[in-house]
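Here the complex is missing one protein chain, while the rest keep their positions.
Moving on to chain A:
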Amino acid sequence: MLKVQEIRELIKLVDQSNLDEFVYEVDDCKIKMKKNQAGVVTVSSQPAVAPVVVEAPKPQAGAPAAPAAVQQDAPKEEAAPEPIVNENLHQVTSPMVGTFYASPSPDQDAYVKVGDKVSNDSIVCIVEAMKLFNEIEAEVSGEIVEILVKDGQLVEYGQPLFLVKLQ
């Protein structure tokens, strides 16, 4: 059984090598690495069907133990067009050019802060232009892990505003 540290070491070695692909198989554990592709590392245990887990695989169970980098990348069709950077992180983007407001008014608390749980219809901020106020909803369920813009900042169309770790 490989430890996380060992997998990291392997990635580093493969990364520095001229190898394009690397497969390591022992018992019911299989590690496959491919370079020049979005999903660099895939580790899967045989019993598990599709889910890809970046973690020391637990051969007997498909349920991840939930460390920092748990991947729940079940192939969801609607997820494909979303601008996903880190696969389990969702970007909330601005639907228009305007001013980003973190709170309903300057003397009120921000709609969300890092660590807050949000659901699809949670309001995360307002984007305003020419006195048209657009309350932006998270549109996913998860946890706010980063706020990418400052209160009062001008944001562009499509600019990422928040990173949400999907539930």
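Convention: a contact is a pair of C-beta atoms (placed from the backbone, for glycine too) under 8 Å apart; a residue touches a chain by one contact, two chains touch by 3 or more; residues count from 1.
Here is the rule we go by: contacts and distances are computed from a predicted model.
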| item | value |
| --- | --- |
| Chain not displayed: protein name in its UniProt record ("Penicillin-binding protein 2", "Bifunctional ligase/repressor BirA", "Rod shape-determining protein MreD" or "Cytochrome c biogenesis protein") | "Bifunctional ligase/repressor BirA" |
| Contact partner of the left-out chain, one of A:E87, A:D116 or A:E139 | A:E139 |
| Residues belonging to chain A that touch the chain removed from view | 95-99, 101, 104-106, 108, 128-135, 137, 139, 151-154, 157 |
